[in-house]
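Let me give you the structure first, and then I'll get to my questions.
Just one protein chain is left out here, and the rest sit where they should.
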Amino acid sequence: MFTYETVVRLHHTDAAGTIYYARVFDLAHAAFEAFLDDIGHPLPSALAAHPVVLPIAHATADYRAPLRLNDPLRIELWVETLSRRSFELRYRFLRADGELAAGVRTIHVAVDSESGESTELPDKLAEAFGRRMAPGD
Amino acid sequence: MFTYETVVRLHHTDAAGTIYYARVFDLAHAAFEAFLDDIGHPLPSALAAHPVVLPIAHATADYRAPLRLNDPLRIELWVETLSRRSFELRYRFLRADGELAAGVRTIHVAVDSESGESTELPDKLAEAFGRRMAPGD
Amino acid sequence: MFTYETVVRLHHTDAAGTIYYARVFDLAHAAFEAFLDDIGHPLPSALAAHPVVLPIAHATADYRAPLRLNDPLRIELWVETLSRRSFELRYRFLRADGELAAGVRTIHVAVDSESGESTELPDKLAEAFGRRMAPGD
Partner (left out) sequence: MFTYETVVRLHHTDAAGTIYYARVFDLAHAAFEAFLDDIGHPLPSALAAHPVVLPIAHATADYRAPLRLNDPLRIELWVETLSRRSFELRYRFLRADGELAAGVRTIHVAVDSESGESTELPDKLAEAFGRRMAPGD
């Protein structure tokens, strides 16, 4: 499991006074990027020129409790499922009071950026993911 | 069914050269707001002060085909399920070539903004939704 | 002059109940992109691979009157200054009541995307800009 700490800022909120629903996906992906940094496989900065990209094929969020401006937020993230050509991530968004504010799930596929076709995950990435599979690892 | 026309703009894209995955949720909600305008029940501008708000309890997206900068986009939206206290919307994101780029689903609940508790949908909104249930209406 | 019509949507707002200040820059650039479409020089979708890009060197906004959820918005845009290697755009954000809500200014420079160095504006783009210089053209 990987933990990412952040705070709900004004640009995450909307006129209803709480976090705008789509911003949890921004925060989830930022947590995923920090996780990739942590395992030594950061997203390449010239992403459009990289041979393998990891676009999201499916994303889902369940919203349980409101997140407000200035709420400290802990995002727990782990690899739920690992396949040759795809993987699934789970994220738990926890408020400072320990309450589960949201649960997010993303399914990523490995794509050859030249052909646009599905391809295999790079071995080293798959290995690194394999070591971070469980919520309690 | 309601149709919303837009274009993929630079601020929707990311360094991979296509639409950033969370932006489809921004676009889906903008389409929903245009739908509310169309049926005569626009979101109130003082949302935080309104007695009933319609937060999203669940959101999901399936990504089928890439959306690139300048791609014209047609979003078809309809009410899939209507209950006393909630409703489910479906959205189809269609490119100019007719290809389905993404499918989105949001489940909204009516919440009393004072108490934060679930409440009933306002009658007039439920009626208006009832008239726009099916993809082919 | 070029006119772009839009509406303030929930994802533009923040917990203060009005538009989040940075979103006027998203909207200004979307208006600029629609202007480029209109003059027949749309931003290329494979921007990272294009020989000349038009990054912004300077941006400024003055906020005059609040913009709220659902406010219809007319953005007037024109080329204020045209040089061999740069140009300046001006934008007026007008509410439905005709009130000036914001004024924006962006200065763009032509950059060779290979070398990262300043370069000349493509002739055809400069010509097209030349024909759209004044607020009253």
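A, B and C label the chains in the order they appear, each numbered from 1.
Note that a contact is a pair of C-beta atoms (placed from the backbone, for glycine too) under 8 Å apart; a residue touches a chain by one contact, two chains touch by 3 or more.
In this text, all values refer to a predicted model and were calculated from it rather than measured experimentally.
Enquirer: Just one of B:M1, B:A15 or B:A65 touches the chain that is missing; which is it?
Expert: Here the residue in touch with the unshown chain is B:A15.
Enquirer: Have a look at A:A34, A:V52 or A:L94 and name the one touching the chain we're not showing.
Expert: Going through A:A34, A:V52 or A:L94 one by one, A:A34 is the residue touching the chain not shown.
Enquirer: Quickly run down the residues of chain B that touch the omitted chain.
Expert: Given the touch definition above, chain B has residues 10-11, 13-18, 20, 22, 46, 48-49, 68-69 touching the missing chain.
Enquirer: Extract the touching residues of chain A with respect to the undisplayed chain.
Expert: The missing chain touches chain A at positions 7, 9-11, 15, 17, 26, 29-30, 33-34, 37, 42-48, 68-71.
Enquirer: Kindly note down the residues of chain C that lie in touch with the hidden chain.
Expert: For chain C, the residues touching the absent chain are 14-18, 21-23, 25-26, 29, 45-48, 53, 55-63, 66, 106, 116.
Throughout what follows, only the chains that are shown with their structure count from here on.
Enquirer: Could you check if the interface between copies chain B and chain C is built from the same residues on both sides, meaning over half shared, or from different ones?
Expert: same
Enquirer: Please report how many Å separate the Cα centroid of chain A from that of chain C, as a whole number.
Expert: 32
Enquirer: Which chain B residues touch at least two other chains?
Expert: Residue numbers touching two or more other chains: 15, 17, 26, 29, 45-48.
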